[in-house]
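Here the structure is laid out as C-alpha cells; the discussion comes afterwards.
All protein chains but one are shown in place.
For subunit A:
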Amino acid sequence: MIVFENVSKSYLTQKALDNVNLKIPNGKIVGIIGENGSGKSTMLKLMAGLIRPSKGSVKVNDIPANRKVSEIVTYLSELDAYYVMYTVKQTINFFSTQFKDFDLTKAYKIMEFMKLDPDQKVKNLSKGNRGRLRIVLSLARDVPYIILDEPFSGLDPMVRESVVKGLLSYIDLERQTVIITTHEIQEVEALLDMIIVIRNGRILDMKEVEHLHEKEQKSVVEWLKKVYEAS
C-alpha cells in the first residue's frame, strides 16, 4: 500500500501539493487524472522517492519513500540524455546491469511485442517509440510497484492499443500495483480499477471505476465533469 499522510510539497513559493491524504491499495491499476501543473508528477516523484515532502510523510509498504524505495518501485519519467547514443538493445542491456531484479529475457520479449527495433538509436526514436521503450524498461523489472507517467500520451489509437495489451500481458496484479497518469481517460476506462482526481495540488476525489458504472451510471468523463464543477 502507498500512503500519503498530510503531504504538502512546495517549490520555493509555489505549492505543488496541499495536504494530501491518500491510501492506494495493492494489486490494482490506478489512474491519476489532472490538468498540467495539477501536482500529478509531484505525486509520482514522491512515491518513487525522488523528492521529499515539505510536510507529512509518504510510505510505500510501510517504508518511508526515500532513494532506497527504488528497490521496490520502478519509475522512469524521461530517458536521460545519457542514453541517446545507445541503441534500444544497448539501453536494455545497460538497464539490466543497473537493477538486480531486471529480467533481460522478459525485456526482449516486451521489446518485440512493442515492435521496437533493437538496433535503432534512442535519439532517432519517435516520441511514441521512446514512450514504449520506457514501458519495456519499467515492466522488465520484477518490482511490486510500477509507476508510468503518461504511457499513452502522443500515441495514435493503434499504438495505444498495443501498449495497453503489452501492459496487460506483462503485469501480474497478484504481486504488482500499477500507477499511471493519463489524459486519455475514455480509452483506458476499462483498464483502471481506481481513479484519483487531482487539481491545484489537492485530491478532489478517489473512486473505483466500476463503482461509478454501477452506482452512478456514469463514465469516468461524465463523473470528472461533475467533480470539477463541484470544486
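Throughout what follows, a residue touches a chain if its C-beta (ideal position, glycine included) is under 8 Å from a C-beta of that chain, and two chains touch if they have at least 3 such contacts; residues count from 1.
Methods note: contacts and distances are computed from a predicted model.
Not shown: a single chain whose UniProt protein name, out of "Putative spermidine/putrescine transport system permease protein", "Predicted dehydrogenase", "Alkaline phosphatase family protein" or "GntR family transcriptional regulator", is "GntR family transcriptional regulator". Note that of A:E35, A:E78, A:E112 or A:E222, the residue touching the chain absent from this view is A:E222.
Of the candidate positions A:K15, A:K28, A:K106 or A:K207, contact with the unshown chain belongs to A:K28. By the touch criterion stated above, the residues of subunit A touching the omitted chain are 27-29, 161, 164-165, 168-169, 173, 189-193, 209-210, 212-214, 217-222.
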